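Shown next, in structure tokens, is the structure this report addresses.
Here the complex is missing one protein chain, while the rest keep their positions.
Chain lettering (A, B and C) follows the sequence in which the chains are written, and residue indices restart at 1 in each chain.
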Amino acid sequence: MQLSGIFPPIVTPFTTDDELDERALRENARRWMRTRLAGIVTLGTNGESAYVDEDEADRIVAIVREEVPRQKLLIVGTGRDSTRATIAATQRAAACGADAVLVRAPSFFKSQMNAGAFVRHYRAVADASPVPVLLYNFPAGFGVDIPGAAIEELASHSNIAGIKQSGGDLGKIADDVAMARALSKPFFVICGAAPILHAAILSGAVGGILAVACVVPDLCVELYDLARAGRHDEARELQQQLTPLAKSVTSAFGVPALKAALDLVGYTGGAPRSPLAPAPAETVATLRGQLHALGIVATA
Amino acid sequence: MQLSGIFPPIVTPFTTDDELDERALRENARRWMRTRLAGIVTLGTNGESAYVDEDEADRIVAIVREEVPRQKLLIVGTGRDSTRATIAATQRAAACGADAVLVRAPSFFKSQMNAGAFVRHYRAVADASPVPVLLYNFPAGFGVDIPGAAIEELASHSNIAGIKQSGGDLGKIADDVAMARALSKPFFVICGAAPILHAAILSGAVGGILAVACVVPDLCVELYDLARAGRHDEARELQQQLTPLAKSVTSAFGVPALKAALDLVGYTGGAPRSPLAPAPAETVATLRGQLHALGIVATA
Amino acid sequence: MQLSGIFPPIVTPFTTDDELDERALRENARRWMRTRLAGIVTLGTNGESAYVDEDEADRIVAIVREEVPRQKLLIVGTGRDSTRATIAATQRAAACGADAVLVRAPSFFKSQMNAGAFVRHYRAVADASPVPVLLYNFPAGFGVDIPGAAIEELASHSNIAGIKQSGGDLGKIADDVAMARALSKPFFVICGAAPILHAAILSGAVGGILAVACVVPDLCVELYDLARAGRHDEARELQQQLTPLAKSVTSAFGVPALKAALDLVGYTGGAPRSPLAPAPAETVATLRGQLHALGIVATA
Partner (left out) sequence: MQLSGIFPPIVTPFTTDDELDERALRENARRWMRTRLAGIVTLGTNGESAYVDEDEADRIVAIVREEVPRQKLLIVGTGRDSTRATIAATQRAAACGADAVLVRAPSFFKSQMNAGAFVRHYRAVADASPVPVLLYNFPAGFGVDIPGAAIEELASHSNIAGIKQSGGDLGKIADDVAMARALSKPFFVICGAAPILHAAILSGAVGGILAVACVVPDLCVELYDLARAGRHDEARELQQQLTPLAKSVTSAFGVPALKAALDLVGYTGGAPRSPLAPAPAETVATLRGQLHALGIVATA
């Protein structure tokens, strides 16, 4: 597997009676696949995977698989708190057509989640997975931090293909890149925080899984291309323009805002599941303003 | 429902091939019910509910229900991250015979879990639940803290019967007790941290859900009785004796140690599910020593 | 030294041109000493000692010393970030008449402040101090936490007389009490969080250093006496009444509110030094209401 480029961690749309909206999911996916995005990440944090049951998860993977052409990648979030459930979800995702799985750090029993626990978990998952496994570290989101030593130990596993580092800590990305250079196999480092995408690419990250790429895929790909091409002045300029919207749909206002922003640009976002609540009007107004500043006229 | 006394948040034993050990579960439950414990809490944090699938959960409730006599209470942990899944689990638990449900604070999307989200979540669950609902707050464990104002708003709901406050913050317990006094309905405050049980009872808590009560149920009930009877010198003495073991099976060494301690006193603890690992030998030695200090001869 | 009872960690009043208000300081101290308070703590956190220079500190100690009768105790906060400066401040305070010193945990270079650093610091201070030393732990305030093992190691020092545990963690107080029982010398455990005073006394604390005791000294002493006398129902009642005001002048609104509350009851509080700002009108209104609920008519 070769990993590079920009991936949207897509949302899961629900109908007004809170069921999976299969039609909207498919249409969204189809539309994303008409852009230059490198594939799709489904059932990640932004896909409200924590709120989706196992049956829904399988249907989501199957539907999105039909829309992701073979030359692009379908990456499926399959992390659960137990190793056992993670393996089961991983094997089902692979059977449904996933090209790779993104496995969030297990985070229940936080005080017990030390280096040994992470190594044990990820090794067992990688051993049992039919497809390559990506680690997923997001300390601010999950409340645990995979230690560098554990990442290094796991990176040499033949079925562990890389890591998504979220949260905006460029140092972690740079550390992983430096560590990967000494390996005799590829280990792809992926940026999970749009506000540092430019710097992450410069530091050796191969791509990004970015919520804001759901909303403005082409601008994200453009930023990626500028950074890869060494056109750093233009990249810095575009990075500065993208950052406010990128924050709004993540750290500032979360998934409700991501879904609202999608509604504004013609995708179907819709309401999140409870206990999340739809973005309030003033957040929507902020999003509308940020899209306008990017030259995008909201369609809703 | 009248709520008082000491409850053990029981562990879930697994067989050597990592399946639910129904026989051990039943035998453990039967033995606990021969003590003066007020009932059983199953599928709580210590029951590794985060690692148990929905089918297993149903079987656990059904088995334990058969062992809990009607004059005691069966409380079932049914909290999930989404309101929807929590309601489903709650209704299934009630159908399986739960007397009440203990619903942990939803904690995914931490930055979005504000007072409004907690009120929305718990109200919907309480509206849909056939049995009384207990809130469950454990900031150090879950990474979110239900604000006092949200607790106050929820406490007046006719189907919300109380709260379990874990983590050892006596102030939160005292605040909830003071708040509850102004209500026209009961709102039971339950201590979830054994090291402050004596003080919590003194401050108005009606009981405790305590991991250490799985291991030494009679001593916990004795401490409870002393505190209730105003025999505070004896209570303080016993509290000081219990605290080291209480910490070992929770904050210090977690569920693996709780299971190991159960093995030492003749219950079946066994190995936890991965990514947890069995307690190492030095932890077991510590537990053995702490049991010895309490006058208990380890049987294993 | 025998240590027991309730102490107010007194504020430092400033004139309108931000100089030490010596006259107000003296009048406040004189008035506190007409109550049943066991003495005075000066230059603690609430005394804005972080904002007071060394010359002012000496004058404060000298003035307050004149107002504290010999049968009561004058305890002076002398903690600084370096051991060297702490020793110098301690020796000056002793020369000015301090009966004991309260030495906050050093907290600069947080990641280096391990057990070894605390032991090194406090040992050197205790060796050099002409008067008994009290440790002062306040994790939420200082950002560091003196480990129990370090406290235990220090408690046997002949010139370390006890510890003030602030922040409301009853478990730490109970742990220190239990540890102290095994010593061949006294080690006094003092509660620094008024909302848990009752429980702390029950758990073996010998007294309290409480911001709210500046405002309502008699009520705090009454609560202390009820708890010591085993009149726990009355104590719990009074505790519940005191807690809201106690929180307002500490965790909720801080030193500005403590000073405003003092102005309301006829002491001189006045404005804190910048970057603190005086309590806003709505905080003052809250304080006025809380005093009223305690049967106290604000005089300002």
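Methods note: a residue touches a chain if its C-beta (ideal position, glycine included) is under 8 Å from a C-beta of that chain, and two chains touch if they have at least 3 such contacts.
Only a predicted model underlies this, so the values are computations on that prediction, with no experimental measurement involved.
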| item | value |
| --- | --- |
| Shown chains touched by the chain that is not drawn here | A, C |
| Residue, one of C:G116, C:P130, C:G230 or C:G266, that touches the chain absent here | C:G116 |
| Residue in contact with the excluded chain [from C:P9, C:G44, C:G77 or C:P106] | C:P106 |
| Options A:T12, A:S166 or A:S203, residue touching the unrepresented chain | A:S203 |
| Positions on chain A contacted by the hidden chain, ascending | 168-171, 174-175, 177-178, 181, 193, 195-196, 198-199, 202-204, 230, 232, 236, 239-240, 243 |
| Footprint left on chain C by the chain that the document does not show | 18, 48, 50-51, 53, 81-85, 106, 108-113, 116-118, 120-121, 124, 141, 143, 251, 254-256, 273-277 |
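To be clear about the criterion, only the chains that are shown with their structure count from here on.
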| item | value |
| --- | --- |
| Centroid distance [mean C-alpha coordinates] between chain C and chain B, Å | 36 |
| Residue numbers of chain C (touch at least two other chains) | none |
